[in-house]
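All protein chains of the complex are present and in place, except for one that has been dropped.
Letters A and B mark the chains as written, and numbering starts fresh at 1 in each.
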Amino acid sequence: MENLVSMKDLSVEQITAILKRAEDFRDGATSTLKNNYTMANLFFEPSTRTKMSFEMAERKLQLNVLPFDSGFSSTLKGETLYDTVKVLEAIGIDALVIRHEQNNFFEELIGKTKVAIINGGDGTGNHPTQSLLDIFTIWEEFGTLQDKVITIVGDIAHSRVARSNADALSRLGAKVQLVCPTEWQGEFECLQDFDEVIESSDVMMMLRVQHERHKENGIFSKEDYHQAFGLTVERERKMKDGAIIMHPAPFNRDVEIASELVECDRSRIMKQMENGVYVRMAITETILKGRE
Amino acid sequence: MENLVSMKDLSVEQITAILKRAEDFRDGATSTLKNNYTMANLFFEPSTRTKMSFEMAERKLQLNVLPFDSGFSSTLKGETLYDTVKVLEAIGIDALVIRHEQNNFFEELIGKTKVAIINGGDGTGNHPTQSLLDIFTIWEEFGTLQDKVITIVGDIAHSRVARSNADALSRLGAKVQLVCPTEWQGEFECLQDFDEVIESSDVMMMLRVQHERHKENGIFSKEDYHQAFGLTVERERKMKDGAIIMHPAPFNRDVEIASELVECDRSRIMKQMENGVYVRMAITETILKGRE
Partner (left out) sequence: MENLVSMKDLSVEQITAILKRAEDFRDGATSTLKNNYTMANLFFEPSTRTKMSFEMAERKLQLNVLPFDSGFSSTLKGETLYDTVKVLEAIGIDALVIRHEQNNFFEELIGKTKVAIINGGDGTGNHPTQSLLDIFTIWEEFGTLQDKVITIVGDIAHSRVARSNADALSRLGAKVQLVCPTEWQGEFECLQDFDEVIESSDVMMMLRVQHERHKENGIFSKEDYHQAFGLTVERERKMKDGAIIMHPAPFNRDVEIASELVECDRSRIMKQMENGVYVRMAITETILKGRE
């Protein structure tokens, strides 16, 4: 694995290897990298958790991390992403985590730079490290994904998570169903009646209502959305024994999820963030190991 | 000591222990922490010196420090401080330094997170690490605070320093008097005649005129303020032998203090900044040691 840009590039075997290595890191394993690598995290969109999670993972792997301030870089002078990456290659960077608003930004990079590229989220496209941490969290919970019923609820069309997850979860044997308002289903097939699927779901994966992406979403008030597509306290009570709640965060309390449920017994939301560090350690180590 | 949010929480014994440990660090002591801790500095308001001082202290203690860019974080997406801190807890952060414009921001955090919280300044409320470095600087100078006359001059009502300091200095035996325009005294009792107290003061603690906080302060021109409440060259000449000048900085030259006095013999302004590193090392080490 030279880069990680999309879940589509990963075989089931590769995904399984990452899950096992993430489990090692969770259980206290340390880096087996032989060389002293240098990375940078190029985030052209705001993010706390993905960026901080990578920063933590990189430090736990004892890598050098160069600070990069996108709001203060030469991209302000009109430099392309390609030219920025070539500069960082020349300076001696080994790997970059990039988050960028442009879908498939990595297409202009892969094969044209020696720097390893890890996609930290592209537009409404891919977010493979989020997918892998979601998968790890389910796998850790149930020991398998085979036949697990996973319900993804929310803004499917605009969600990186939904796109990255739906296919990979299916390939691992899970049964994925999508629930969303018709306005937000995009190219996907979605169910519109959330209540119908509550009792049969093993995993309830709630998505963020992305206010900042579709400003025209006056189609729902927060209260209306919560009643129709939010995980309310009433809906949580109907979930089956052992079923869990997930959310990629940041979450809108009392919009897609009732505030009381964020830290409830079923919730794996904080666990997902913890797992993100282990999964990102596994991915980064795997990619850098390929350079040794 | 699990957190440090207000001087009120510290006993005289705890303050004394911090002063002694800061003295050790000044004299070249190194960290006695056994584990490898990770911190982050969450500054939601501009600050050079407090942030840089903590960054230096943390590195001298050989801690991992994750970069946090408040202008680029998920708080932009409407995330609450509580949720941001819970994310950082999940990611594995041990302690946070937080500066926030909201008074008592820490009340929604203490007792609800495993992350240790160090208050780096809250609104017009507390700034305990500044208080402790002020106290250390006086203690280093005179060997005691007992019976020292400390005159705090300036915008008392809006100053974190005045609030944090006044009570703690008194508990340590110092005689604190406040001087300020009537408009700025807030809930405090203040003297209005600066000249009356010059000769009797051991410590002249000048406060910053906070232009950015009260824009309506057309009540004084800079020159008028300097004449009435600034430390002028004439006033400095009347100070008694061995008396010192302090200022938390950043200072407005020729407003609260004459430009020539910033680096004069009596000035401990640069010394305060140096001491800030030792004091913050002592505080951070003490808090992290409580987790071992």
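Convention: a residue touches a chain if its C-beta (ideal position, glycine included) is under 8 Å from a C-beta of that chain, and two chains touch if they have at least 3 such contacts.
Since this is a predicted model, take the numbers as computed values, not measurements.
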item: Contacting the left-out chain in the complete assembly, out of B:G173, B:P250 or B:G290; value: B:P250
item: Candidate in contact with the missing chain, chosen from B:Q14, B:T32, B:T48 or B:Q102; value: B:T48
item: Touching the absent chain when the full complex is considered, from A:T84, A:N119, A:N252 or A:T284; value: A:T84
item: In subunit A, positions touching the absent partner; value: 38, 40, 64, 66-69, 71-79, 83-84, 86-93
item: Touching residues (missing chain, whole complex) on subunit B; value: 43, 46-49, 52-53, 55-56, 59, 67, 69-71, 211-212, 249-253, 263, 270-271, 273-274, 276-277
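Everything below uses one rule, namely that only the chains that are shown with their structure count from here on.
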item: Size of the rotation, in steps of 5 degrees, that lays the CA trace of subunit A over subunit B; value: 120
